[in-house]
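Shown here: the complex without one of its protein chains, the others still in place.
Naming follows writing order (A and B), and every chain is counted from residue 1.
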Amino acid sequence: MQEHTESHEPVDSVMTYALVFLALIAATVITTAVAFVDLGAFSVVVALAIAICKMLLVVLFFMHVRHSAKLTKLVLLGGVLWFLILMGMTYTDFGSRTWMGVPGR
Amino acid sequence: MITAAVQQRENYLNSSYGLKSWLLTKDHKRIALLYFATITLFFFIGGIFATLIRIELVTPESDLVSAETYNKLFTMHGVIMVFFFLVPSIPATLGNFFLPIMIGARDLAFPKINLLSWYLLIIGGALAFFAMFAGGVDTGWTFYTPYSTSYSNTWVIATALGIFVAGFSSILTGLNFIVTVHRMRAPGMTFFRMPLFVWANYATALIQVLGTPVLAVTLVLVFCERLLHIGIFDPALGGDPVLFQHLFWFYSHPAVYIMVLPGMGVISELVSTFSRKPVYGYGMIAASSLSIAVIGFLVWGHHLFVSTQSVYAGMVFSFLSYFVAIPSAIKVFNWTATLYKGSISFETPMLYAFGFIGLFTIGGLTGLFLASLGLDVHVTDTYFVIAHFHYVMVGGTIMAYMGGLHYWWPKMTGRMYPDGWAKLSAGITFLGFNLTFFPQFILGYLGMPRRYAAYPPEFQVLHVLSSAGASVLAVGYLIPAIYFAWSLKYGPIAGANPWGATGLEWKTSSPPPTHNFDEIPIVTHEAYDYTTVEAEVA
Partner (left out) sequence: MHSEEQTLALREQFDTAAQQRDASTLGMWIFLITEVMFFGGMFLAYSIYRGKYPDVFAVASSSLNVYIGAANTVVLLCSSFTMVMAVRASQLGKRSGIIFWLILTLILGMTFLGVKAFEWNEKFEMHHVPGMAGFHLDGVGTSQGPASIFFSLYFAMTGLHAMHMVVGVGILTMLIFQAKAGKFSAEYWTPVDISGLYWHFVDIVWIFLFPLLYLIDRHLK
């Protein structure tokens, strides 16, 4: 049963927040434990994947994005995209520096 | 002709008096004027540095100033002109004043943050001035490491701090504009009925908000490195100076679009009004503003072609740099198409608009030369680059700014500027500009490097032409400073719509009332609908 504010916006239940909170704690424990396992190059992928899940939980539930206007979601997406542009385009340089096989090029 | 003795109705200028009513104002129009005064001051100070540079360059030897001092001159010229004049210029003055009125709003979404933005520019400027008077900075406005972080003995931190603070001014203005456009439009003012000047400022605001924070964090890393010797950009510790360049140009390339997009917005307004025709291809111009904002973030590596950036990255950035020229070209084509079969009048703002279209085209085309990897190796760090960016920034942005100022002066002040002097200065500016900067393309191509006080004697003739042009250009800017001031007291009183233009700003009085509109308008027609406006209402 969804509560609402005076202006008819949805108010999440305590149970919802508590469950999300427990999920976040569990994810923290998991990521710490997994760090002690040798996954080679996958370690960082797993760590980032867990961090992204935690971020999504906070964003969707604690920051109310699942109830938010489309514009809010667009703004959020824009921010993430721009961060990826910064990382990705810079990486076209640092990632391809060794391709030519010439020292320093 | 109405004399000044006639009682003026209440407007935003006379609704309250006293220093506090200006320094603590929340009115976007008053804040626009505060900005106007501030950036005019910065422009003239930046101009003084330019003057000293051009005087030094009249002779091949470094005889007016030493090389060390010369380094400080071009650094301060760049820092002040880019961060304290061009970046705020059109958005903080004309944008602040007109964006809310053009969409039928009473003010921006966050008026107190708007005032804070101005104070931040003042504080940033004060820090930069402190650095100037304390001895200056000599790193170039680009602050390349490791010179700026480990070797320069000049006031790098103070200057960088000033730029950092001014950056926040820019971010907050951008934030304010975005929220205002999304949430404060009058009933019936859909996105596609907004004037193109609003679209231009909106696209600019997106860049301000997404790019400036990266400059901020980069400057923080520079302070930390200088103060604490932590070595993120220090090759001796395994750091990479090219990382600094990536971080710096991630902002500074989009920054040039922050500087030119609002100017393009002004030109759309001017070309339409003075051809009495709707802008050709409204949708394409709006889309091209957004495209420039987005694609402009994907090309910064073209500033790193001759750093140790990978050639493969260079190819990607080169391709994208050609691509970003397309939306700009679309605008030039559409403005030209707007002129076709238009009822053209050669008022001063239109003269500046013509100047913009021609000079921006030249500047933009020379950008394509620089986007070419092979050609860039030849002309990078030469006067070719300097000529390119002055064509787009001065021949482009400043011409648009002057055009916009003349266009909206009667609305902002209720007074008209003297027509003859205005047209004369537009002509002087155009001539002076070309005489100053065209020789620099040739100089650069012949090999004259930038940031050098001394040069081989065979370059002297071109330098003398350039310096002569600079003195003419200076006159072209000084005359308007004088007659604009003069017009405030003695200029003929202007009516609500002296140009017969469309747009909500021409429906309020000149100057507008504090609350912009007595009643919030309900918009029912498209932008640039000349059937609803009488021509030349005095």
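FYI, contacts are C-beta pairs under 8 Å (C-beta built on N, C-alpha and C of every residue); 3 or more make two chains touch, one makes a residue touch a chain.
Computed from a prediction, not measured in an experiment: that's the story for all the values here.
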item: Among shown chains, those touching the left-out chain; value: A, B
item: Contact partner of the left-out chain, one of B:Gly239, B:Gly263, B:Gly301 or B:Gly444; value: B:Gly239
item: Options B:Ile55, B:Ile123, B:Cys224 or B:Ala496, residue touching the unrepresented chain; value: B:Cys224
item: Absent chain, residues of chain A that touch it; value: 3, 5-7, 9, 11-12, 14, 17-18, 21, 24-25, 28-29, 31-32, 35-39, 43-44, 47-48, 50-51, 54-55, 58-59, 61-63, 68-69, 71-72, 75-76, 78-80, 82-83, 86-87, 90, 94
item: Residue numbers in chain B that touch the chain omitted from display; value: 105-111, 171, 175-176, 178-179, 182-184, 209-214, 216-218, 220-221, 224, 228-232, 236-240, 243, 246-247, 250, 515, 519-520
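Please note the rule applied: only the chains that are shown with their structure count from here on.
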item: Gap in Å, rounded to a whole number, between the CA centres of chain B and chain A; value: 37
item: Sites on chain B touched by chain A in the complex; value: 182, 210, 214, 242-243, 246, 250, 297-298, 300-301, 304, 308-313, 316-317
item: Interface residues, chain A side, partner chain B - complex; value: 71, 78-79, 82, 85-86, 89-90, 92-97, 99-100, 104-105
